[in-house]
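Every protein chain of the complex appears in place save one, which is left out.
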Amino acid sequence: MNHSNQFSDLLQFVFMGIQRGSIYALVAMGFNIIYNATGVINFAQGEFVVLGGLIMVSMTTMLHVPIVVAFFLSTLVVMIAGVIMERFTINPVKEPGILRLIIITIAVSILLKGIAMCIWGKDSYHMDHFSGDTPFEIFGATILPQTLWIIGILVIIVFFFILFFNHTMIGKSMRACAINRDAARLVGINDRLAVMYSFAISAGIGAIAGIIITPIIQMDYGRGALLGLKGFGAAVVGGLGNSIGAVVAGIILGVIEALGAGYISSHYMDAIALLILLIVLFLRPSGIMGSSEASRLKDF
Amino acid sequence: MNRKLFCFTAVSFFMVMSALTPHLFAEDYKVGCLFSITGSASWLGEPERNTAEMIAEEINKAGGINGHKLKLYIEDTQGDNTRAVNATKKLIKKDKVCAIIGPSRSGTSMAVIPIVQAEQIPLISCAGAEVIVEPVQERKWVFKTPQKDSDCVKRIYDHLTAKGIKDIGIISGTTGFGTAGRDQLKAIAKEYGMNIVADETYSPADTDMTAQLVKIRNSGAKALVNWSIVPAQSIVPKNMKQLKFDIPLYQSHGFGNVKYVEAAGPAADGIIFPGGRLLCVDSVSDDNPQKAVLKQYRDAYEARFKDKVSTFGGHAYDSLWLVINALKAVGDDPAKIRDYLETSTLVGTGGVFKFSPTDHNGLDKNAFEMITIKNGEFVVLKD
Amino acid sequence: MGTKDYLGIIWFSIILVVTPFIIGNDYYIGILVFAAFNCLSCIGLSLLMGYAGQISLGHAAFLGIGAYSSALLTVKMGWSPWLAIVLGIILAVIMALVIGIPSLRLKGHYLAMATLGFGSIIHIVTVAAVDFTGGPAGISQIPTLNIFGFPINSDVKYYAFIWIIVVIGLFFALNIIHSRSGRALRAIHGSEDAAGSSGIHTSRYKIRIFVISAIYSSIAGSFYAHYVNYIDPGPFGIMHSVLLVTMVAVGGMHKVWGAVIGSILLSVLPEILSTISEVVEGYGIEYKPDYDTLIYGSILLAIMLFLPGGIFQGVGDGFKRLKKLFTRKTSSAV
Partner (left out) sequence: MNNTILEIIRLKKTFGGVIAVNDLDLTVAKESITAVIGPNGAGKTTIFNLTAGFLAPTSGSLIFDNQDISGKKSYEIARLGISRTFQHVQIFPEMTVLENIMIGRHVRSRAGLFVSSLLPYFLRKEESKIQEDAEKYLEFVGLQPVSGKHAGELSLGNQRMVEIARALASEPKLLLLDEPASGLNARETLLLGDLINKIKDTRITVMLVEHDMELVMDISDHVAVINFGQLIATGTPSSVQENQDVISAYLGE
């Protein structure tokens, strides 16, 4: 093998990794938003991704809604699902023990999965790429236009995310709740409302992840668990609660997975990300970007 | 009352009764079905269940089997071993069936074999793996209808040899089906002088196989065999197209599902795979003995369920007809059914079956037709 | 163990002995054998969840470790099944320590994450390490168990055997709870800080109870392998771990008895559902096993929202209320 060939292979793996990683990053951001508001890991996060993808498929292929409209509609529907989840399962709990809340989110994830299976059946659904599937060639490696869409949308979401949490009243009050809920309540912030917003936003981000990845992976009702798990890994590696850390960690995990599959063994590819999750958990529970002091005080 | 008349009436009453009895009071013939109707392998179980129900209805409408109604006890294994084991016990011990068809998956078939062996009930599996019926000495009560993996491999290798290709890459899904195929591909390679230069796998939940394909590309493979039964297999041709990786792609008989072709889109064109003739009924030559059976089953199925026929339903078709023929011939004694099955022949959807005490599958490599994809349709490969 | 628990065990044993005579059919007995495997795992898991306040989302992996140890050692190496079970336990203990020590040293629910990752890794390994575990094709012809040359080769025999094991397991678990250590565990669940300031080595207790719960699952896994005689990676995935957590939570995670009830209830639930479905089918309502998932989810959610103490406590409270109502009525009558 000559050098340029090796380089193009490497680049190919990196492209693949970034594409996978972007999805992990989005799922991880969703985890973090709810974690910051409630101190709970929402095990139904993966199901938001599935719902987003499946609703998008139904809208575009069965109802023939234009892609852009369908994109926003699907996101909205899943956001509503997120709000419903919060209003009916998280909000009514009077003495919210963490263990109990975790199990509630597990129950919701089982329920959502069951609902998805009843509506869409067990087939996997495929959808056309947003703008064709003719790959671009860069230094001998190829990249799909859809991958560029995924990266682009990730960047836009991160941008809006920063804007929202730093420059809007709702975002700021949500941040205040995350830092110190009692204090936030004292200055008149409705912390329960902040929790609801966090479910809406996190469901929306999950839905977008599902929508943009569906053309590449074919969505089915059972994909939520693994996507959730990997995203969860990204959230931990990036430092629970740290959304920018999650984005970086998600992409790193994706790239390591792709490189592992490319250079070591594809048989254990899925185990690589999880192994990294465990190692980080054991050696640096605060994540690669968090402070170690903070993790000791965390409830989760 | 006149005594003679009474005798006459009595005798004639009994004669009429005994003539009618099988039709009026005959016990149902009970056959159990184990299909993974729901769960992760529902795409197997659903057509199987549909097919079995369709045949039973047909048979009963025509008066049953020798006057006995055919009653099916259909159990859903959900592709899960524990449920399959429970369901098998239920069929045997509660419903008292005389034979079982299914399970749909290799793993669940393996899980229930100890039970049917111990309870001495014949089982005709609808799953692919060859270990289900081998070694035959240890699988006295177990039969299967899907074509053999090794025959599929042989057809692929025959085709590769004809094309003069020796260096191949293989990629397989990490399910029972994929692993069994991977083993066969490796085992038979030597016999054909094939040189496996790359051996990759992907999990059913995998989303992108470019990494594996780049490795295969670098290995210098001249053709790729993709062996899997899960939907993820359609990502391989798509990724190959993305990578502009242009070598012949062979699939296994697990690709025999229109939905996979649809999912792969235009990238599926040109894929070659050995499959049951059910997939390409229209392009099967008219002198083929299976043609009539295939056409009749396909038309009936598609008319009734408004869905494309699949080879998996075909496996259930073959299995159930084997049992029905046995019931016709020897009644519902499990041991007799078993003995009869060992001598059975059947022109089915999967091929022309010829069972024997040493062969509980009854098919050879001619059961496969080399099929290719043209404009998203299965057609018989002609070269 | 308190008097109540002794009475409980006696009643439970009586029910267990009588049950086969009532239901008769081998098939139902087989289902109760499977319920026993879940019950054994859940007893261990309830010690962890209810008494140490920790959640494990990877307990099916310990089942897998037990099952695969038994299968590999007996089939491939010809070991005695009993030795294989012991080795399975040792392996499970080692794995539990590897996972537990780092994650239980930390405050909070890091164990949930670690076990989730660990569970998936074990599942991936059982699938991918084809040469070792047989991969998805699994391992068949696992021998049936023998006790002093007496083979446990029928459903009824296995029923008797496995439920004796469960009762012994239950006995141990109840002993733990009512000891100084059990009190310490409950204290940790109540307030980790206060437990620490009372001189309780909180992380060591949590690790120990995690190890014990892993042992319960490993034993259940070994016996599962010897009962079904065939294993593949299917039953040892994350979904089964979640199901076990569901069983404990539905039954009531603050009481071992809750886990017993929850596991039996959810193990026979598919059976109940299919019976119901046969009945409702008569009225033209089609019920598909697909809906099982929905029903599981709904039950778990409903219990968590309205009966966080689980069915066991819910029924107990109901009785108490009834009793109160009754005594009040009689007293007012007097």
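Note that the chains are named A, B and C in the order they appear, and that numbering of residues resets to 1 at the start of each chain.
Methods note: a residue touches a chain if its C-beta (ideal position, glycine included) is under 8 Å from a C-beta of that chain, and two chains touch if they have at least 3 such contacts.
All figures in this text were calculated on a predicted structure; none of them were measured in a lab.
From the options C:Leu72, C:Ile85, C:Ile162 or C:Ala195, the residue with contact to the chain not on display is C:Ala195. The residue from C:Ile122, C:Ala187 or C:Met239 that touches the chain not shown here is C:Ala187.
One of C:Arg208, C:His226 or C:His240 touches the chain omitted from the figure, and that residue is C:Arg208.
Across the interface with the omitted chain, chain C contributes residues 1, 172-173, 175-176, 178-184, 186-187, 189-191, 193-202, 205, 208-209, 212, 254.
Here is the rule we use: only the chains that are shown with their structure count from here on.
Chain centres here are means of the Cα atoms, and by that rule the chain farthest away from chain A is B. For the pair chain A and chain C, the distance between C-alpha centroids works out to 32 Å. Averaged C-alpha coordinates put the centre of chain B at 37 Å from the centre of chain C. Averaging C-alpha coordinates per chain places the centre of chain A 39 Å away from that of chain B. In chain A, the positions touching at least two other chains are 117, 267, 270. Contact with two or more other chains is made by residues 124, 128, 290 of chain C.
Here chain C touches chain A in the complex through residues 49, 53, 55, 99, 102-103, 106-110, 112-114, 116-118, 120-121, 124-125, 128, 238-239, 242, 245-246, 249, 253, 290-291, 293-298, 300-301, 304-305, 308, going by the rule given at the top. By the touch rule above, chain B contacts chain C in their complex via residues 37-38, 76, 78-83, 85-86, 89-90, 92-94, 106-107, 110-111, 113-114, 129, 131, 174-180, 182-183, 201, 203. Interface residues of chain A, counted against chain C in their complex, comprise 41, 89, 92-93, 97-100, 102-104, 106-115, 117-118, 225, 229, 232-233, 236, 267-268, 270-271, 274-275, 277-278, 281-283, 285, 295-300.
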